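Missing here is one protein chain; the remaining ones are kept as they sit in the complex.
Letters A, B and C mark the chains in the order given here, with residues in each chain numbered from 1 onward.
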């Protein structure tokens, strides 16, 4: 089965998720610059989630680029990922509106962790379909980056009850791992993977 | 006429439907975990509808995959299906907000039933276009699964006035029929169709 | 320049327009069936607009199907059409919420009239690009159907101040012209065009 429609549908859903988050930036009823102040945490939550969803779109793009066809199970693994991603606008808004408190920050991290797990399941279902010697299997490798991300999220959810800011720092850290192409950072975190092109 | 644009348009509409439902998860104004409690039925309604819309997208994908071209009547049969699907966010939110009461649960089932009928009409219009020996005609077969689903919905709408939970169980049951690839479950429900590849 | 991206962008915008209209069906806070009653005019407005937007998507689909390439001016003529279509959710909601009163009904018709004019301009810009002997020029013909629609809208806007229901009847009439493939209806309205395949 052709992969173009699953790509188009995922693009559509991710495009909507990344865009409707901005609707949580409620328009102030005064023209004063001070009325923007309470929006700052909402805005920063939006920036963080925009980058997170951007990373997922980016990785999703690379993943399906390395794939030649799809089947029923992949469609559902993909919908499962889109489901968890679709909860991000809610958790982003809740975290932002409450000025970074423990419970919303933990729930935010929990949804990100589930996205990470769903992404892992999707990758596995594609590798099963394409075979252990396929381009996707090689690109995905042992996926230390993905596993470490899920682990950091799990720890961050617990740490959110100590201090929400530590959890936030963890989320920013995960974003960094995927964004920064600095090999040394990767080498410290992933040790053995040097010289191996990651999928992001 | 080429089928790619009807697929793209349907993907867009379904992607929006499946995503805007999450907007009904109204962000609580406190950071307390207890403020999530009243959202639980809204969330569960969302999960159910996400799966339902996912099944439709999946089936729509398979259906058009088996089709080589489209014509005017098909465009309208497709828009008719999208119309009923577009009412799902409304019925989902109404059902969720009212903590599973009879009328909203019945209306929810009614819209699903109309989606099922619209899907059947769309399949018929495609088969008429492609011919009785076409891939789509064979894949669609006698469509016992689709007919049974519509029947269950009709019964569930009536049963919602006895107990909304029975109706909910029916809806979950229909989702199961389409999701679970367990042949025995299918064999019990569909008896004669064994050995015949269903379109979902 | 390739036409696929202008089609994809138009599909996206039209898909969003047709779907966000449903957000105006505000979820009632009770589970009673009577709470749906005030939604009936909103719902009927939604049905009418869904059909109208559906007709535009259908015609847009056919129009670009007959076209081989596009240029700068066409992109703007297309955006102009999308602009007027994008106002439909607003006029639909205003008309529906006020239970069919003169001013909202007239404004609703005015926006539809502007959509009709914008569609005409888009068709002209495509014909200018493709030439008088092109498939698009032949399919579009003298466009009596389009011109009559715009005329009926103009009359309906005025009549809305006599009775909003007459205006509504006019809008439904225009939808009929485009929907019903009954040649006799067309022959009465369009007289000379018999035997000439219309673009819808």
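As a convention for this text, a contact is a pair of C-beta atoms (placed from the backbone, for glycine too) under 8 Å apart; a residue touches a chain by one contact, two chains touch by 3 or more.
Please read all numbers here as calculations on a predicted model, not as lab measurements.
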### Query
Which one, C:93, C:136 or C:167, makes contact with the chain that was left out?
C:93
### Summary
The missing chain sits against subunit A at residues 7-8, 11-12, 14-16, 18-20, 22-23, 25, 27-33, 36, 47, 50, 54, 57-58, 61, 65, 179, 181, 200
### Absent chain, residues of subunit C that touch it
1-2, 5-6, 8-9, 12-13, 15-17, 20, 23-24, 72, 75-76, 79, 82-83, 86-87, 89-90, 93-94, 97-98, 101-104, 107
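One rule holds for everything that comes next: only the chains that are shown with their structure count from here on.
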### Query
Which chains contact both subunit A and subunit C?
B
### Query
subunit B and subunit A are one sequence twice: same or different residues at the contact, by the over-half rule?
different
#### Entry: Whole-Å gap separating subunit A and subunit B, where each centre is the average of the chain's CA atoms
28
### Query
Can you list the residues of subunit A that touch 2 or more other chains?
12
